[in-house]
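Here's the structure we're looking at; comments come further down.
Complex shown without one protein chain; remaining protein chains in place.
Think of it as A and B in the order they're written, each chain with its own count starting at 1.
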Amino acid sequence: MRYIPTTPKERDRMLEVIGVRALDDLFADVPASVRLNRVLDLRPALRDAGVIAYLGELAAANGDADRLTCFLGAGAYDHFIPPAVWQLVTRGEFLSAYTPYQAEMMQGELQAGYEYQSMICELLAMDVANASMYDGASAVAEAAVMARDLTQRDRVVISRAVHPEYRQVLATYTKPLGIQLVDVAVEDGRTTADAVRKAVNDRTAAVVLQQPNFFGAIEDVRAIADVAHDAGALLVLASADPLAFGLLAPPGACEVDIFAGEGQAIGNPLNFGGPYLGIIATRQSFVRRMPGRLVGATVDADGKRGYVLTLQTREQHIRREKSTSNICTNEALNALAASVYLSLIGKDGARRVAELSLRKTHYLKERIAAIPGYAITHKGPTFHEFVVRTPRPAAMIAKRLAAEGFLAGMPLGRFYRGMANHLLVCVTESRTKDEMDRFADALARAGGKPRSRGRAMTPSARG
Amino acid sequence: MYPQDLKYSQEHEWAKLEDGLVRVGITKFAADKLSDIVYVELPKVGAELRFMQPFGVVESVKAASDLCAPISGTVVAVNEPLTQAPEGISADPHGAAWMIVVKPSALGELDQLMDASAYSKFIGEG
Partner (left out) sequence: MSPVKKDSTLIFERSTPGRRAHGLPELDVPEVPLSTLLPTGMVRGTPPALPEVSELDVVRHYTHLSHRNFSIDEGFYPLGSCTMKYNPKLHEEVARLSGFARLHPYAPDDLAQGALRLLWELGEELSEISGMDTVTFQPAAGAHGEMTGLLLIRAYFEARGEHQRTSIIVPDSAHGTNPATAAMVGYKVLTVRTDPRGNVDLQQLKSLMDDTVAGVMLTNPNTLGLFEEQIDEVSEIIHRYGGQMYMDGANFNAILGVTRPGDQGFDVMHYNLHKTFTTPHGGGGPGAGAVGIKQHLAPYLPTPVVSHADGRYFLDYDRPQSIGKVKAFWGNFGNLVRAYAYVRTLGAEGVRNVAEYAVLHANYVRARLKDTYNVKYDRICKHEFVADGTRQKARNGVTTRDIAKRVLDYGFHAPTVYFPLIVEESIMIEPTETESLDTLEEFIAAMIAIDKEAAENPELVKTAPHTTVVRRLDEVRAARQPDLRWQADR
């Protein structure tokens, strides 16, 4: 029996001590009416080598970011992850540990959590961060509920430039609670203070923005925070890539009340969408309304520094139906990866990684702007993503580019009506000038007049 | 041990009538049961309270209890220092650790509360 060490002899001895005759007797309490009186109809068991071979086959059937050059972002980013990150994170001592309920035995995990909270606070210039949430989308939803509790208001104003999936998740969470969502239209790829001013009223609990926004544009968070605060509402700032704040004015410098973002970009692999890392950070005065686990520093019986889970009365295992959230399991390992990543890039690298991404993005933006038939959709400043107007449906362009070895970007028709000819393109520090040049050339070919079908579809091997 | 001039609720709050106003706190029993109190959240002056509805929260490390209003009315005073030093509650729950003063809107509600001997019995100390 794979992974079960008990021998038949040991089994019989144990049964005897228990006072039953057979394993089946241990299930005498299961009524006959609900017993499964057959063998499960599952795929046959594989040996280890068979599992590796079969999963290897499935993995090979995917076009991952090693096989294709990735210009796709839209909420999941191909930043380089130093090998040290996951070699450390997957040490069994971290990987196979549970939530640190017995603090004296789990100081490593707890200290790492405290350091994670500290690093997130530093990066965002916020007062406090929790130990993690599921992902960016659910963090935004939880932040909206938190804002409702803090303001005792029931209306949330959200920019349409917030990631469409975050908005969908927010809608799922808020609907049963009777929280009303109000969309704010976007002008030239950005949210304007005027539009927000028109959308808020005295029932507005929060204004939700994203920085950089889904289109890659940089929002004037400060100005919109002022509008929110004038209406007595909180400013909730989402982000799909907090590494941007190595260079951009951080949330804490923009009067943000609650930051709710996705931390995948900070040391976590693409993983086909998860597990990722939900981040929530807020003002000190709001900490008791915050969802999720928190690590705090304290001392032991000898006065020595140590760490514990704290302010647990907010949580479901104590407050039950009155808790700030039902969240229990979080994304501790992904938070640990973020800590190791932030330790490795450090103070200097935080700025460098953001600046490299920005500068390279600018290069590609100019290259693409010069390709006949293509145009840059929005005028304002962007971070590491921008929208390209394509001469043919963006999904078709992306398909063509895939055949040439590129993940070309996100066709926006799926999320925005009227944007079928728009492609969201991303450049991280990992992309090289050579890759960008080849990508621009391939876009030019794909955008030109359709040639004979056979030739256009010829895949070109990636060097 | 439970002062005769206070009235007591089943939720372990006490109420004391003082010149038409009602002072409110939690009982020694409740404070002891929570043991190390780490946090107390009280309403603001002007808040409207309804009889036996939550008006605040008191917490230890592993437990949280709603504070229930033993009287309806408007909050006219709050013991602010208590929120900064909640450990004081255990020291003098029936005196210095009062929580709020209420201008009652239905003074008759006090009659629904227990007197000291009934409360002592209620908590099994009588």
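A few notes on this one:
Rule of thumb we're sticking to: a residue touches a chain if its C-beta (ideal position, glycine included) is under 8 Å from a C-beta of that chain, and two chains touch if they have at least 3 such contacts.
It should be emphasised that the depicted structure is a prediction, and the values quoted were computed from it without experimental measurement.
Summary of contacts with the chain left out: across A:128, A:158, A:280 or A:368, the touching residue is A:128.
For chain B, the residues touching the chain absent from view are 36, 38-39, 59-62, 86-87.
As a convention for this text, only the chains that are shown with their structure count from here on.
Between the Cα centres of chain A and chain B there is a gap of 45 Å.
Chain B makes touch with chain A in their complex at residues 39, 41, 59-64, 66. Chain A contributes residues 288, 312-313, 318-319, 322 to its touches with chain B in the complex.
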